[in-house]
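In this view, the complex is presented without one of its protein chains, the others remaining in place.
By letter and in written order, the chains are A, B and C; residue numbering begins at 1 in each of them.
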Amino acid sequence: MRYIPNTSEDRQAMLNSLGYEKIEDLFQDIPEQVRKAAVFDVGQGMSEYELKKHVRALAEKNQTVDQCISFMGAGAYDHFIPSFVDQLLLRSEFYTAYTPYQPEISQGTLQAIFEYQSLICELTGMDASNASVYDGATATAEAANMAVAATRRNKILYSKGLHPEYAQTLKTYCWSQGFEVEEVDLEQGITSAGQAEEKLNKKDAACLIVQYPNFYGCVEDLEELAKKVQAQKALLIAVVTEPVALGILKSPGELGADIVAGEAQGFGNHIAFGGPYLGFLAANEKQIRRLPGRIVGKTRDVDGKVGYVLTLQAREQHIRREKASSNICSNQALCALAATMTMSALGKEGLREMAETNLQKAHYAYRQLTSLPQVKAVYPGQAFFNEFVIELPKPAGEVIEELRKEGIWPGVNLSVICEDLNKCLLVCVTELRTKDEIDRLAERLGGVL
Amino acid sequence: MRYIPNTSEDRQAMLNSLGYEKIEDLFQDIPEQVRKAAVFDVGQGMSEYELKKHVRALAEKNQTVDQCISFMGAGAYDHFIPSFVDQLLLRSEFYTAYTPYQPEISQGTLQAIFEYQSLICELTGMDASNASVYDGATATAEAANMAVAATRRNKILYSKGLHPEYAQTLKTYCWSQGFEVEEVDLEQGITSAGQAEEKLNKKDAACLIVQYPNFYGCVEDLEELAKKVQAQKALLIAVVTEPVALGILKSPGELGADIVAGEAQGFGNHIAFGGPYLGFLAANEKQIRRLPGRIVGKTRDVDGKVGYVLTLQAREQHIRREKASSNICSNQALCALAATMTMSALGKEGLREMAETNLQKAHYAYRQLTSLPQVKAVYPGQAFFNEFVIELPKPAGEVIEELRKEGIWPGVNLSVICEDLNKCLLVCVTELRTKDEIDRLAERLGGVL
Amino acid sequence: MREPLIFEISKKGRKGCYLPPCDVPTQKVGEMIPEKYLRDKKAELPEVSEIDVVRHFTKLSTYNHGVDTGFYPLGSCTMKYNPKINEELSRLTGFARLHPYQPEETAQGALELMYTLQKDLCQVAGMDKVSLQPAAGAHGELAGIMVIKAYHEKRGDLKRNKVIVPDSAHGTNPATANMAGFKTIEIASNARGEVDLEALARALDDTTAALMLTNPNTLGLFESQILEIAEMVHKAGGLLYYDGANINAVMGYARPGDMGFDVVHFNLHKTMGTPHGGGGPGSGPIGVKKRLAEFLPVPTVEKADDGSFYLNYDMPDSIGKVKAFYGNFLVMVKAYCYIKALGTDGLKEASEVAVLNANYLMENLKKTYHLPYDRICKHEFVINSKNLKPYGVHTLDIAKRLLDFGYHPPTVYFPLIVEEALMIEPTETESRETLDDFIAIMEKIHQEAIDNKELVVNAPYNTVVRRLDEVSAARNPIIRWKKDE
Partner (left out) sequence: MREPLIFEISKKGRKGCYLPPCDVPTQKVGEMIPEKYLRDKKAELPEVSEIDVVRHFTKLSTYNHGVDTGFYPLGSCTMKYNPKINEELSRLTGFARLHPYQPEETAQGALELMYTLQKDLCQVAGMDKVSLQPAAGAHGELAGIMVIKAYHEKRGDLKRNKVIVPDSAHGTNPATANMAGFKTIEIASNARGEVDLEALARALDDTTAALMLTNPNTLGLFESQILEIAEMVHKAGGLLYYDGANINAVMGYARPGDMGFDVVHFNLHKTMGTPHGGGGPGSGPIGVKKRLAEFLPVPTVEKADDGSFYLNYDMPDSIGKVKAFYGNFLVMVKAYCYIKALGTDGLKEASEVAVLNANYLMENLKKTYHLPYDRICKHEFVINSKNLKPYGVHTLDIAKRLLDFGYHPPTVYFPLIVEEALMIEPTETESRETLDDFIAIMEKIHQEAIDNKELVVNAPYNTVVRRLDEVSAARNPIIRWKKDE
């Protein structure tokens, strides 16, 4: 009877009213062979309290970032989330609703998405945003699709500074569509403008994908790359995994990006072992009708009142079927709502303040760490926001292991992601870290080297 | 600026519009001497994240009942609370509202209180209930006040089986009003009917207060006591600290109680280090207008629609001032709402099931524990619900200390409450305890004795 | 389609939650409890499924107006924003899942929090010792007046059986005095809305136990002669009780202790931003001067020499217990969070803006409404609808009309000394824009009252129900559902 109101008497009465005797009568249309086979076992049901004990025990087997001092980023950023966000997300009118197909009773979701789109446009400096896609990686892949459609070329160039998991996802998507993919190397931590130019000059590339700031923390010179891309009539796709950086960095739009794809988890969504996050996708005017997924527009009702609706649906799978710009249906609406609430709470000044605090703390940490004799800055002189790479005299894995015992997670081990960087650590410092914690990291890191 | 929207510019503009220069101008009416002295220090404000870290650290210094196997009751009962209860309590329309003075925009609270009153009446077998008072102890004291008003006698008799903290509260209240208070002894764990009769026969007692089941877990023979009380025109006040018992025991109303006071924490409210809980107070027809606090009644609006309002307000302090039946103003509305939700979710069958599970588990534990050779049942043969007293061969405090190391809290040490019971333990077994946990208690208790 | 009573959607056999199983060997119930004690009819609780309960209470919630719904200028109630972080933190299992009788060693975090809160409240009020026991403001009053009673008794000063309250006092003040066994002496206010010193002088004598006062008083006016008043009362051998409902007006500008008060209660659910919950739970700690500390209710939280915290019951002159356990602990957690979030400066700033907002509203509203006491107010002020009497429109009508515009009305018909009173307290958590909108609507209603009385006296129109018949509700009380109704 779990979560089922109808009692056995109700059910029997309903069956009888339909002329059936037993519930199995309703399954006669299933071939007997199939029915017979359909035995499965996921265990016995648990009462709510038993479930709670069981699941809590699982949760307690994990160590959280609150139980240590974490300097982990690499596409999953632990930023401050105002407490009210989760309480508002628990308003069931939001989270128990479906995609807002019936606008008259979905104005809450629709208006919030409209606000979300506006905020993303403000942040990225673009004209249009959709209502979210699954995550930054799939946003990147979708952006590549858009570029192919826009240019009718099917080679994708991407910088090696793109998050490795995004690059892998991109490759998977491109493989299945038969697009070619080529990597552009880094030079001193940023995309090699020379190599990019060379590859672009072949005029067969739909786009160049560059992460900003890139995976290794370095701020790319988007403007320069944009010029090279535009010269060859390709599109520049900027990928942002750490949107807080846009509180202080010039927007990709201003620098000439045609599409901005990225991950907005950093606003209002917990790191949550990798998901759910939310991919954002923004584009300039020309690409609007190539955007995948939901888009909300403003309109009026029969009485002239302002209202919001899903719009430009002729791009979507439920209308266009195999000709749709993407197959995406459900997106990450509630995560986008969390991001909307958080960006609203931060506001113009708060976002700037948050970005600056990240910048200051990360640079302080950089100074402290790189002043250790055994620690080497890997990309000295490159501008970075809240993440940077250091090289250690021994394998990063060992150092992580040792510091973990002292309650410090010093950063992401790059060797796991790129085999050749096995002594490198990607250190992220957000506004949540304190001076004391940074000092402690520096001191203990010095201690174990 | 914490939680204050108006910026300093806003404030200055507002001040100027009123003809002031600075904020201090608005405090000129306070004598300078007072203003000068008004310096205080509660420390510097904390950002939200700092606050969270700080307060979490405090919380983590405590050991919770989830981190051990708890057999503690004694007026604070750890029962199952459906998860949805707290999520519904977080609906801000409920918790950020004031007392429902404006019924047209408070029908949510008002209807819920009406439902609460109805549920309490059903449980207790009484005609009327108020909207809650502070807790079971003050409910008891308020009930005594009612009895004094009803009988114009001012001696209060109470059974020694009344929760000691309730008895102490009662005494404080009675002292301040100049009422006399007398205790009636127990005989084999229940109120001495003989002594009660003797004291009642003096015809000067307003009431006899009896807890049901009493503090030591024993089920009192309310019916017999009611007869003796009524014979002397006094009132019988039944006090219930464990309302789940009423799922299986006859209601006090049916047994002749005139007033039922008690604690409804056990429905939907966490044990929470003792509060907030909610006192309930129910009475028969004759005493309705003597009830303290809020009462909600059903009525209709000008269009004939059903609605609910605060009613019989002529009993209350804001109308009657010094002639009010009590000074109570705010009560424990949100706790009552939690209780209402929980009682509704349990329902007729669920409450009975919950009560039976308590009964079975407690009796199983009783059998297991009293079959240990070193453990003695203190009130053998007395009926009990989910609590009972055992005597150990050594001070209960020592045993508790030893079992605590093994993650077991075997019960409440009665010596803390009544000095003469220093080897006695009050053991409570609710539906949350499992057979394994009970067996473990028996085994380990055997081990340390 | 008004939501029916939960009982009205009951259907036999439904269940709204899933209890832990009974996994022990069972006995017959009759073997455990004698038949005569057993219910032969189950209590008529509703039988509903989980989704029914959730939908029912979700729906009911939408019939309510809370602070998060909109402006709530309910005078005397300090309906400020309830910070969400406090809701989160008070729900930590490390607080919510503690048993009141668990060993003190296992509850050090809880005790430390209470200890610090006691200290902080002493600071804010300028008192020497605080007890966190009382569950609400009125409960604090009762405990506080009992402390005063115990003080006089201990001194053998047994004829002090009177408590003086101004006629502007909140109803709980005289009710409390009565409940603590005192006679209430009411004194009239003077033309400035303050305590009339002559009336006070006449009332004071050797039977005076205490004067109860709130400052700023219920008119929102600061009792400017408070030092004289204190001196007079003390000289007469009485004590001063401070009803702290209005402390939100004066943090950092005036402390009851410095004004000469001996006992004070707080409403943490007003001043310290804890939610009102639709009528509680609140928390009403009391603070006292040193000479009264010994009479506080037990237990208080103390710090031992080894730095650990404990519950102190060893107070032989204590009035005893005023409730079970230690007060509304989870509410204290919220208040603690609030104080720590704001800090010294933040609390002072809260009072400043509360007072600024009130004066801003007052100055603007007095352009249309009558303001009986025209002087600087503190966190609230009282206007009335006197001007509209000729048009047949009353304060109640204005209140009801406000509902149509999405506002919770001010407190009405209180304090009693102002006829047709509207008592308005905006709090510091409202913006100027909100105040401006409210002023505009108040002006609009004023005009409506003049132009179109019927519109106003028949309001509200946009609410779930319209004006309710309170008279027949009280005459013919239906205060519970019954099965066969």
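Here, a contact is a pair of C-beta atoms (placed from the backbone, for glycine too) under 8 Å apart; a residue touches a chain by one contact, two chains touch by 3 or more.
Fair warning: this is a prediction, and the values are worked out from it, not measured in the lab.
The missing chain, though absent from the display, is touched by one residue of B:R2, B:R35 or B:R321; that residue is B:R2. Checked against the full complex, the candidates A:K202, A:K286, A:H318 or A:K394 give a single residue touching the omitted chain, namely A:H318. If you put the missing chain back, the residues of chain B touching it would be 1-5, 7-10, 47-50, 82-84, 86-87, 92. The chain not displayed touches chain C at residues 1, 9, 11, 14, 18, 49-52, 54-55, 58-59, 62, 67-70, 81, 83-84, 341, 405-406, 429-431, 433.
Here is the rule we go by: only the chains that are shown with their structure count from here on.
Summarising the inter-chain layout, the chain whose CA centre lies farthest from the centre of chain B is A. Chain geometry summary: the mean Cα position of chain A and that of chain C are 46 Å apart. Computed from the mean C-alpha positions, the centre of chain B lies at a distance of 19 Å from the centre of chain C. Multi-chain contact residues, meaning those touching two or more other chains, occur in chain A at positions 48-49, 82-83, 87, 92. Looking at chain C, one finds that residues 13-15, 17, 19-21, 50, 54, 58, 83, 85, 87-88 touch two or more other chains.
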